[in-house]
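As you look at this complex, bear in mind that one protein chain is not there, while each of the others sits in place.
Should a chain be cited, it is by its letter among A, B and C, assigned in written order, with residues numbered from 1 in that chain.
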Amino acid sequence: MTSLLVFLAILAAVALVVAFLIRIPSVATTLARMRRLDRRWIFLAVWVLVMVPLLFPLKLPVAPTARAMQYYEQIDRLKAGDIVLLSADFDPAAGPELVPMLKTSIMQLCRKKVRIVGDCLWPGGPPLLEQAFSEVARDTFHYRYGEDYVNLGFKEGREAVMLAMGNSIPGTFPSDFRGTPVSKLPLMGKVTNLRSVKLLVNVSAGYPGTKEWVQQTQSRFNLKIISGCTAVSAPEYYAYLQSGQLLGLLGGMAGAAEYEKMAGVTGAATKGMDAQSSVHLLVMLCILLGNLAHWAARRLGER
Amino acid sequence: MQRQIPLILTGVIGFVMLLYFFVPHPFISGPGHFFEDAVIIVVAFAIVLGAANLLTFNGEIIARRGKDWPYKVVLLVSMFAMIAIGLVEGERYLEPETVFSWMYNTFYASMQATMFALLAFFIASAAFRAFRIRNLEAGLLAVAALFVMLGRVPIGNVISAHWPNGIQLPQISDWIMENPQNSAKRAILMGAALGVMSTGLRIIMGIEGSFARSGGNS
Amino acid sequence: MHPANPLTFEGLGVWIASLLTLFIFSFLYKDNPFYKLAEHLFVGISAGYYVMQEWWAVIYPQCVKPVAHGEHLLMIIPGVLGLFLFSRFIPKAGWLSRWSLAIIIGAYAGIKTTGFAQGDLVAQFQASILPLYVPGHLGASINNVLFLAGLLSTLVFFFFSTEHKGAIKGTAQLGVWFLMVSFGAAYGFTVMARVSLLIGRFQYLLDPWLGVTRF
Partner (left out) sequence: MRPRASRPSPLRSGTTGLPHPVPRLRATSFAVLGFLALVAGVARAQTPPATARATTTSSLPALSAAAADVQNDNGQALHVQWTAPAGVEQVIVERGSTPAGPFTVLDTVSAEGGSFDDNDVPRGKPVFYRLTGLGAHGPTPPAVIGPVVAVAQWFNTGRTNVAFFSVIFFAFVLFFLWSSRGGRKLFVRRIAGIDAIEEAVGRATEMGRPVLFVPGVQDIDDIQTMAALVILESVARTAAQYETKMIVPTNYPVPFTLAQEMVKNGFLEAGRPESYDPNSVRYITSEQFAYVAAINGIILRDRPAANLYLGAFFAESLILAETGFSTGAIQVAGTANVHQLPFMVVACDYTLIGEELYAASAYLSREPRLLSTLKGSDYMKVVIILLLLIGSVIETSFVLKNPPTQSLGQVSSPFKSWFRTE
């Protein structure tokens, strides 16, 4: 409790000092002149505030949120031999946020000895999915391709593909990522359509992604869905969490770091969170300083 | 007549796909399955058309030595190189050891990620130069932004570690996300859904068109 | 410190990717030929990449190969419609592409309408029906009342058929406040997203390229 009072006391003190300083004309003019600061100084500040924590990590503790725990529990509830659909709907532009989630999800699925059918609805996705599969499933957990996991690769068509998979997954993906016909893969023998899948783990960066999976398949095929998404699309998916259409959510790199902590791994996301903290503080400082400069200028009567 | 038939076709296909949702009977779900599988292929051709557009657009600039035409040459050469390598390496073109995958990792993945990373710099400079708290609304926005930004990163967790349970920074930012943010976002979702449904209805009934006719007046 | 070895196939790729990354970052200082080169190279490579993905992942396995083997002959129709799209490059034959547009626009009109109607309208409406007082769960009751107030006032804000006067004006004003809080939350999350992309690029420069630390 005391740390809260101390925090509030500091805030009040800073506010008072600023309110006092802004009345001194010389301080006000320097503040106002700050508005013409070349933005490349800010770029430099961002560059430094990201590079330093990456080189000298502070290892600040990450606090898992309820929705991230639900994501973890949904996978934890699976039994050995269950079949899961892992849809990696993203491309390298969202790599830093979503690749850590993808790897940690595959790792947790492998620990539960769950069989994974992977696909991508973004053209930029298949190599990332293949790299994650080989690094985690094949090399660390010795999953056999074709029996324990399958990479069906990319399919164009967005919502149309989701509907088609609802009726028949082998029909929608006649061949896998390497062009081998699906009939030659034993695991695909057990997969008819979305009803024969216990859970959809959707790593999503935007359109097509979690929103379209929820709209097109969640109710119709009674599909359980959990989503690991970019921080930009996370706010919109809280509506689906509250309505029960989505059963778990990882939001952005922070979500990935929480998930890594729960899975007992320190991956790229956890290592990036210190830099995330420092730049967030910088952005907050920029907002406050920018407005301070604006108030100072207005006090001096400038537009 | 060249315009009427495609318009009727659009309406019929749209109507079948609309009914496909309500009618499980094979009389409707049969054509529904076919249109699902067919539209996947036609959209794939549309993407290839996009590359053809790039070819004609940039080819024309190169032909008349327009502005930055040497860069356009680099653009077309790299496009054809990627297509050639992809065709030569056949169906296993995305295997980790192929030249195509090497090009993917070296050029596509790196540059696309960097293009997006630029935005981090612009967000910081915009926060300083263009984030004006000029009224109550912008003030509310700023307060919510500060709480969420602080609550979602470890530093916020460290600052409020010993605060009374329930009002720690991560919990405040979670509450903002689950309640006020959610109710406003849900109203927006419903409004957007109505917008999409009415556009769909107009397309199915063939009254969407006149606006889109190039050169056509409203 | 074990930087990537530019003489190996894989190491050379890391070196080129890292130099291109610095080329694009140079845009921050000022627009320059290096950035322009990287940008055009990127547009070309990604266009070529997408064409190959569409060919090997969709057109070949689902249209060309089965038809060549005599199965799924129905798939000739979308294949022909797809080729019609290119009729725009032939003078006077441009109207053929309208047939291909018909299936794209028509199919997605039906799919999106029903998807939004069920997922974003009915399901969201159903989940918004909340008990305003639950005995023994005071916190949840307050949250439910607040939730319904926010939802109704925002819906009133997006109401354009009456002037915003009196009670409606007050409700709409409350709706704007809820909207501003949701925009603030979205702003915070977007900042987080952009920053993590930059962190990802620096991790690439520090680990596979310079090998300073392990990520």
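As a convention for this text, a contact is a pair of C-beta atoms (placed from the backbone, for glycine too) under 8 Å apart; a residue touches a chain by one contact, two chains touch by 3 or more.
As the structure is a prediction and not an experimental result, all values here were calculated from the model.
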Chains in view touching the one left out: A, B, C
Residue in contact with the excluded chain [from A:V201, A:V232 or A:L247]: A:V232
Per the touch definition above, residue among B:F35, B:Y104, B:F131 or B:F147 touching the missing chain: B:F131
Residue in contact with the excluded chain [from B:I41, B:L76 or B:A145]: B:A145
Selected from B:V88, B:L136, B:I167 or B:I207 as touching the chain missing from the view: B:I207
Sites on chain A contacted by the missing partner chain, in the whole complex: 91, 93-94, 122-124, 192-193, 195, 205-208, 219-220, 222, 230, 232-233, 236, 244, 303
Residue ranges of chain C at the interface with the undisplayed chain: 31, 39, 42-43, 46-47, 50, 85, 88, 95, 97-98, 101-102, 104-105, 113-114, 117-119, 121-123, 125-126, 128-137, 140, 148, 151-152, 155-164, 179-180, 183-184, 186-187, 190
Interface residues of chain B (partner: the chain not displayed): 3-4, 6-8, 10-11, 15, 19, 21-26, 29, 43, 46-47, 49-51, 53-54, 57, 112, 115-116, 119, 122-123, 125-126, 129-133, 137-138, 141-142, 145, 185, 188, 190-192, 194-195, 197-199, 201-202, 204-218
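The rule is short, and it goes like this: only the chains that are shown with their structure count from here on.
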Most centrally placed chain, judged by C-alpha centres: C
Chain at maximum distance from chain B, centres defined as averaged CA atoms: A
Computed distance of Cα centres, chain B from chain A, in Å: 17
Averaged-CA centre spacing for the pair chain C and chain A, given as whole angstrom: 14
Contacts with 2+ other chains: residues of chain C: 28, 49-50, 54, 56-58, 62, 107-108, 111-112, 116, 118, 120, 124, 182, 185-186, 189-192, 195, 197-198, 200-201
Overlap residues in chain B, where contacts from two or more other chains coincide: 36-37, 39-40, 43-44, 47, 91, 94, 104-105, 108-110, 112-113, 115-116, 120-121, 123, 127, 142, 145-146, 149, 152-153, 177-178, 181-182, 185-186, 189
Chain B residues within the chain C interface of the complex: 2-3, 5-7, 9-18, 20-21, 34-52, 54, 56, 68, 71-72, 74-83, 86-87, 91, 93-94, 100, 102-121, 123, 127, 136-138, 140-149, 152-153, 173, 176-194, 196-197, 199-201, 203-204
In the complex, chain A residues that touch chain C: 40, 43, 46, 50-51, 54-55, 93-97, 123-124, 126, 153-157, 159-160, 163, 174-175, 179, 211-212, 214-216, 218-220, 230-232, 234-235, 239, 242-245, 251-254, 268, 271-272, 275-276, 279-280, 283
Complex contacts: residues of chain C adjacent to chain A: 28-29, 49-50, 53-54, 56-58, 61-62, 66, 107-108, 111-112, 115-116, 118-120, 123-124, 126-127, 182, 185-186, 189-193, 195-203, 206, 212-213, 215
